[in-house]
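Only a single protein chain was left out; the remaining protein chains are all shown in position.
Take a look at chain A:
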Amino acid sequence: MKNVLGTRHGLRTNRSLTIIAQDPSFQIDNKILRATIEVPAEELSPGPSGYRVSVIDYDATANVLYAPLELNSGLDENYPDPFADKSDQELLDNPGFHAQNAYAIVMRILARFELALGRRVAWGSSGHQLHVAPHAFAEPNAFYSREDRALFFGYFEGVLDGRKTSQTVFTSLAHDVVAHETTHALLDGLRQRYLEPSSPDQAAFHEGFADIAALLSVLSLDAIVRAVLDGKPDDRLIDARFLTPEALIDSSLMSLAKEMGQELSGIRGSALRQSLKLEPGHDYMNDEAFQEEHRRGEILVAAMLRSFLDIWVARLQRVGTISRGKKDRSLVVEEGAKAADHLLTMAIRAIDYCPPVDLTFSAYLSALLTVDREVVPDDRYGYREALLRNFASYGIAPSSSADVDGTWRRSDRDMVYSRTHFDSMLRDEEEMFRFVWENRRALELGEVGYIEVQSVRPSTRIAPDGFVLRETIAEYVQMLTLQAQELKDLGVDIPDGLDHWRNVTLFGGGTLVFDEYGQLKYQIANHLLNSEADIGRQSQRIAHLWESGFYADPAVAASRFAELHMARAMADRVSL
């Protein structure tokens, strides 16, 4: 075992690195706001290139490769941060720093996901290492590409707010942009079918979730919360009147939105801005204007951010008042960052409790509530109440197949366990498939269609009693390809104009959550055609695909969605 030289201590687990807290335009006293973040320590080659992230600074527009950044070996005793004392200009002018900034934020988000789920989380693309190109091309754009196993960050000329001359804007220096793209890659690893065409909700979810993870990641930095609170980061106390949900929207979130580089405003940052504009108390889900995917994602972001503020304020109730209605600023900041961090953990864990296909916002809300009930059964911090209330105010109710409190119903069916082995089931997809096959009746899988187990994964966390709790999460997917005419006979609505001979594929599937005894705890499923609700879901999905041109020209059907995704990548908040 490799120890720190001359001692019996193991190697350090973390490496501290300087990043730009939000982006270069977020400045205090004319200085770029920075943060030092902890990322997992690891052996690194030049790039930096580590066990999950490999930065290759190639610029396709200029066709040049920039020199890789060399951080010291993970086997060394100390990990000096090479940019800790550099001037702002040095940070901007050195591509090595851009590489470090992107590397550190990607690793931080990855570590955040792994901490929440208690396991290694794979990227959506094959291979272990995700490429990161911090100056990929001259374009106001950044995106995740599954096929290229990469995150591409563009650069472009932009004019900073209040200035006359333009300067180069690097998307790899924007914390939320890097976090957003990383989240796409991780969500794709957790639920690979979410990038497939389905409902407006599912298309909107990828963007909405990536925005949520990015914003909560930014807000979980003390430096950011302190800076945006009331504009007086150096005061030791803060007036309690700044600490209501309404005041916090104006002070913290609005000013964060404002600070998010204006030159990037058309490109991103508008996710926050746009969703703050959505006043609660309106049924956005059924509003015509919010059927379009990009706008729909804003609803989810708005509901989560309002929940965040409520949770923050609720936590502040426990912070004592010092003098004349004033509270200790550092405690207020700490509680804000903590609330963001907790909510982010819940948001990530909830993915494990979502169906693998045809995701809706309602199902995601039920997943969030279930995750929280598992951890805090009595809701003593009011998280579930806050989520229910805020989601409801945007028109999102828990799933109709959930329990009265909005959480998923526990499975109460008798299952056949005797033909499978507990230990195998924890890791083996073949064994899990056998379980699914033997229990196809109890699981209501129907008689037709192709079934495939997509993943079997452990999920560990600390239970309320302090013991390690291990669950197993498995996903199965069902596919059924029929001619449009046959679907019609099954009660599924076929849009006018869709040829009756055209093959149409329906999806179904479920997530199986097993407890620590290997007993089925939840089956969170969208069945193929079991109920009227399933048939309605299939009809809606086909109608949505028809309207978006998916069936119009079979020859281009596939590339059409690639283009849609591309188009979304290019529209502002979508990919960026």
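Operating definition for what follows: contacts are C-beta pairs under 8 Å (C-beta built on N, C-alpha and C of every residue); 3 or more make two chains touch, one makes a residue touch a chain; residues count from 1.
Keep this in mind: contacts and distances are computed from a predicted model.
When the unshown chain is looked up in UniProt, the name that turns up among "MBL fold metallo-hydrolase", "Cytochrome P450", "L-cystine transport system permease protein" or "Chemotaxis protein methyltransferase CheR" is "MBL fold metallo-hydrolase".
When the omitted chain is restored, the residue from A:13, A:63, A:286 or A:323 that touches it is A:63. If you put the hidden chain back, the residue from A:26, A:155 or A:308 that touches it is A:155.
Within the full complex, the residue among A:136, A:278 or A:480 touching the omitted chain is A:136.
Among A:206, A:226 or A:294, the one in contact with the hidden chain is A:294. Which of A:95, A:118, A:336 or A:449 touches the hidden chain is settled by the complete complex: it is A:95.
The missing chain lies against chain A, touching residues 54, 56, 58-67, 93-96, 131, 133, 135-140, 145, 147-150, 152, 154-158, 166, 168, 266-267, 292, 294-295, 553, 555-556, 559, 563, 566-568, 570-572.
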